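In this view, the complex is presented without one of its protein chains, the others remaining in place.
The block that comes next holds subunit A.
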Amino acid sequence: MANSNLPRRIIKETQRLLSEPAPGISASPSEDNMRYFNVMILGPTQSPYEGLGSWRSPSTSSCGVVETGGVFKLELFLPEEYPMAAPKVRFLTKIYHPNIDKLGRICLDILKDKWSPALQIRTVLLSIQALLSAPNPDDPLSENIAKHWKTKEAEAVETAKEWTRLYASGA
């Protein structure tokens, strides 16, 4: 099985992710492939991706996910070259965000040319969480959403909230 010769680094990272998760983030490896992680990120407060107070959060999610969140599912895969090459990350939950396209692909420098082997799964996920707090319509992946964001920000934020309610309920 491929998992048997998993590098020490990946094992250590996984252990730490499980034992001391970052606030609002959970990541656990798949049972049949230790390089594939199921990730959940809680929409940051004060952002259009935060869950609305009126709902109860899913009790299924075990660690790190707190009561108030819009819950976004992602998948993360560590390629063979990891950590020399960046992990591959993608949103599974639909999200209205100028730097994330409809396939869930993310425009983030550290996932591309700014990747460094000293970065980790944890730092990547924290950066994605930060991207939710601070969308950057000047460097868009989704032209339409970015345009919307730049011309009618209030309206775009409303759409993002609507999508969060529709798709990120965690159900």
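Criterion: a contact is a pair of C-beta atoms (placed from the backbone, for glycine too) under 8 Å apart; a residue touches a chain by one contact, two chains touch by 3 or more; residues count from 1.
One rule holds for everything that comes next: contacts and distances are computed from a predicted model.
*Asks:* Match the chain absent from this complex view to the correct UniProt protein name in "Mediator of RNA polymerase II transcription subunit 20", "GL12756", "Blast:Protein preli-like" or "RBR-type E3 ubiquitin transferase".
*Replies:* "RBR-type E3 ubiquitin transferase"
*Asks:* Of A:L103, A:A118 or A:A134, which residue touches the hidden chain?
*Replies:* Checking each option in A:L103, A:A118 or A:A134, the one touching the absent chain turns out to be A:A118.
*Asks:* May I ask you to list the residues on subunit A that touch the chain which is not drawn?
*Replies:* So the residues of subunit A touching the unseen chain are 7-9, 12-13, 81, 83-85, 110, 114, 116-119, 123.
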